[in-house]
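Every protein chain but one is kept in place in this view of the complex.
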Amino acid sequence: MEKHVVVIGGGVAGMEAAGHLQKSGFRVSLFEKEEKPGGHLNDWYKLFPDRRRSSEVKEYLDKITSEDGIKIITGSIIDKIVSDKNQFRISDKDGKEYSADAVIIATGFDLFKSERKEEYGYGIYDNVITSADLEKMFRSGSIELADGRIPETVGIVHCVGSRDEKVGNLYCSKLCCVTAVKQAIEIREHLPSSKVFCFYMDMRMGGAYYEELYREAQEEWGVNFIRGKVSEVSEAINNKLVIKSEDTLAGKPLKMQVDMLVLMAGMEMSEGGLKLSESSGLNKGNNRFFSPADHHFGSNKSNIKGIFYAGTCTMPMNITETISHARAAVSDVIDYLKDSKA
Amino acid sequence: MERFGFAISKGRQIDYDANSRHIAGYISEREPSFRVCIECGCCAATCTTGNFTSFSLRELHILLKRGENESVRENIKKCMLCGKCTLVCPRGVNTRNVVTLARQAFQKFPADAV
Amino acid sequence: MQFDPFIIPFNIGLYFIVIYAVVRSVSWFGDLSRPDKLRLQRGFFGKAFGQSIKEIFLESLIHRKILKSNPRLGYMHMSLAFGWFLLILFGTIEADVFGAHHLNAPYKAIFFKFFNPEHGRMGFEAAFSFLMDLILAFILSGLVLAIIKRFSSRVVGIKKTTKLRVLDKIALTSLWLIFPSRLLAESFTSGAYGTGSFLTGSLGSILASFLPAQEMAYPFWWLYSLSLGTFFILLPLTRYMHIPTELFLIFARNSGIKTGDQPGAFREIQIYSCSSCGICIDACQLNFSAGITNIQSAYLMKGIRNNENVSDIAFNCLMCGRCDQKCPVGIELTPLRMLSRRAGETVENEQSIWQKYFPGRQVMLPVKPVSDPSYSWLKQEEPAKTDVIYFAGCMTHLTPAIKNSMITILEASGVRYNFLDEKGGVCCGRPLMLAGQDREARELINHNSQLIWKSGAHTIVTSCPICYKVFKESYYLDVEVLHHSQFIKNLIEEGSLKLNFLHRKVTYHTPCDLGRGSGVYNEPKDVLRHVARLLKSDFEDENSLCCGGSLGNMKISSRQKSMIAHDVATELTKGNPDILATSCPLCKKTLSAATTTRVADISEIVADAIVRTAIKKKLNEPVRKVKVAVDFHN
Partner (left out) sequence: MKIDGKKAIWKDYQKEIAEDKFYYVRSCVRQNFFPGSETAFLRIMRDILKKDVFEHPCHTTCTGIGYHSDIVPVETTMTVVARQFALMTESGYENLMPSCITSFGLYTEILDTWHHFPEVEEKIRKQLRKATGREFKSPKNLAHASDVIYKFRKEISAKAKYKLVNKNTGEPLKVVDHIGCHYAKMFPSKGVGGAEYPYVLAGMVEEWGGQVIDYPERRHCCGFGFRQYLVQANRGFSIACSKEKFESMKPFKPDMIITNCPGCPMFLDRWQYVINEMEGKTYGADGEGIPVFTYEEVAGLMLGFDPWDLGLQMHQTDCEPVLEKIGIEYDPAAKYVINGVNTKTNAKAYLTVN
């Protein structure tokens, strides 16, 4: 009989896993809490480092998940997974139950809620926005201030909600640096007369062609990089934002006015994932992400046999890594179901 | 005036908007590699002049970019243009030209240096 | 009396240019420094005169150097210059022999055919006509090449050609029109009278068969005269000014005048002697390796002549000196560029026609604003007394292998030496000079000079050709200055250094400042031949390439530098050497990054080859042997 695998979360990892499970001959149910699958990809405009449209990746994922044998259940929030003799009972918020032979959890990440960094005034000052808000502006084609004017100077704050003990996140979200560089270039592209300033603690350009993108931003787009985390933001009488940081390389505090401030919100364990971990006894790490069975050779395995992880529910990852991780999860599922059959 | 026995301290904060970055602009227009510095400090570490004085090209570089020109104006004259910094720079910044252009700019626009 | 109004333009032009050339020459002579004036006077009555005549014949007429490096381009120049010369010479003879009088006014020779249309029917006359037609054909063949070159420069084997200004275009057009209009004028006249040889005669009879030759000839004689007159009058404003100036230059150079480090009349003579032939462009690595095509010496000369701001051009140059070697006119291009660098930023200046005919000295070089002394931080120290000073140089500190090899060599040689900049020294000053800052460089030179003087050394050895050149030329020291290649060669010849022969194939890259810059070509190669098998490359000695890392260029990017370095490394490793040898830390560093072949300084190769007498001695010591055995047991 055809084995049934449930994938929880219809983002990049979930869709990739579902597509590969189907190819490997399983019946797949993919649960997504939103009205349509795609996850954060739906909100993003272009991807780093090559700035291709995110819709291209979405199209690929849609294609592989549109095959027969994959059932996509949207608008469904999975509450609990119960293990029962090689079978899993999965129940959603409304009490509906499903059974499966194996489960892949791909609940992904939530963007850090930037309101929590009160000193930056997100939700208080009109022109403090997040990286996600900026992507929406890119999609709409116009970057505007709250009063409809075009910003002349834009500040970008790295590490908002990452590497910050004050909000309880000691880890690096890994993608915000390169996202900041990408968005800085895009701002300059959209608004050629604008000036962009990135306030960073470290430039963590550890991916393929990230460093090159950083250099491009400096060389071709004249993006300014200031090493020093913004400590506070306030509004001047001209509605401009006054930001304070230290220019650690000059060894002096620095004050400047910008029209718009973009906060590079970090990645956090998703709320759905947190609930699932509590209800179903899945281990979490100190960083609150799911803790895989082994960091080096078992990054897809959970502490419960038959339940696997894919993608950013275990740690911050870029799309390339997420897709690889999802495929690896499928390979673990194949091994697991082969063993349990025998 | 009353004598209070103290004066109002001047802030050492970089007031980015009040500073003039004309000199930095002059340099980066003529030597685009000025922009790609990542402040690693290789130049200052190998510097022949830095071996004898507190001269740091890295520091002067960032101060110029922030428009803190006054502290650069005298210091930049210490460079001997020997070119070791150009050789070690991981980003390929043409440091000799940066120094030369900075000196040129300070001579050309003495008012901006204040 | 043979006269026609059409000769007036020619006569005006001719007398103008003759008078102008005399006036200009007198003014240049007047501007020369006193010693240079004396040199010139002495030269006039000495060997220089004969040499100059010979050089003028070989270079200004025959264009021997261009012929050697680029035969097609050489032919073009030769046909125009030498051909015209012959045409004038034989035209004058023709007028003298066959004309009404002897010793005619020049126009009678030039327009001989007009005044003697019946000439050349038979015998000796016909033979002479044939000769004149042959010379005209020779010139026209060159002219065809010149026209093709203007529109497609590859045909004459040159890659880039200099761009023209409006006046140059008018002058060029009038130059181009001279010989075709002469051809047509003579042909129509010949056609009308049934004279002329194979060229004018044949063309004349064809034209006469369907055109009224008698009436057609006259306008072309006017055109001929007008073209000549226009060309002569415009000549001082164009690059063709090089024709008269070159004569002065050859004579001045043969009299021993050099560019020096001050601007003056000789600089001006050289600048006007440039014909914009473009050979420097072909020689320039920035052109053929880095794709920079607007900064070569021809452009610098043109920019200076036109009073443009040339600072961007002046500073964008490797100062490798390749163009100096190739320049057919022998202009000292690199010293001239140094003069422009010293001038700093020049201001573009529109000139009136009058100023263009008589450029005053004041527009030639403005004075750079003076900056405050910058090196007050230099602290004088007391060096140890020594015989030999080793000065590694800044760059050598970035190539520790060279430094260590030199220490090995110095130790092995047994000389008493002091490593002056062991803990880092003050720069030699040449990088500042290359940046046009001589006054500032002088502070560093004085500092180092004092150090060297206080040490009491009789010899200073440096590993860096940049330092070597400045020590040699600009330090006023009573010590022997040696590059380490020379020093090592001396040691080998004295027998102070015993070397093994390494069975390695080596190609040697001559550093610019050591080779062309200081004339040290052979010592490094002699040293290499002593320890390895030296291969020949396509770029030896004067023709050697620049590695691209030169401190001379203030402008190019690191990418462009590495483009040059890659081309150089590719060329020099064609013979698959085991080692690409050089004798400069900067060349070593630059080339190492551009090739997988091992790049080594000669000092490293020599250090590898040193016969380790010390080690041998130890092996012969019996006590040591026992100890080794004991150690072995343990």
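The first chain written gets the first letter, and so on, giving A, B and C; residue counts start at 1 in each chain.
Throughout what follows, contacts are C-beta pairs under 8 Å (C-beta built on N, C-alpha and C of every residue); 3 or more make two chains touch, one makes a residue touch a chain.
Here the structure is a predicted model, which is why all the values come from computation and not from measurement.
One chain is not displayed; in the complete assembly it touches the shown chains A, B. Contact residues of chain A toward the unshown chain are 115, 118-119, 121-126, 232, 234-237, 242.
Where chain B meets the omitted chain, the residues involved are 1-2, 4-11.
In the analysis below, only the chains that are shown with their structure count from here on.
If the chains shown are joined wherever they touch, the resulting network is a simple chain of contacts running from one end to the other without closing. Summarising the inter-chain contacts, the pair of chains with the most C-beta pairs in contact is B-C.
Taking the mean of the C-alpha atoms as each chain's centre, chain A and chain C sit 63 Å apart. Distance between chain centres (mean CA atoms), chain B to chain C: 38 Å. Multi-chain contact residues of chain B (touching two or more other chains): 33. Taken together, the chain B residues at the contact with chain A in this complex read 12-17, 28, 32-33, 35-36, 38-39, 58-59, 62-63, 65-66, 68, 91. Partner chain C is touched in their complex by these residues of chain B: 31, 33, 46, 48-49, 51-53, 77-84, 86-89, 92, 94, 96-97, 100, 103-104, 107.
Those residues of chain C that touch chain B in the shared complex are 344-345, 369, 371-372, 374-375, 377-379, 394-395, 397-398, 423-427, 429, 431-432, 434-435, 437, 444, 549, 551, 554-559, 586, 589.
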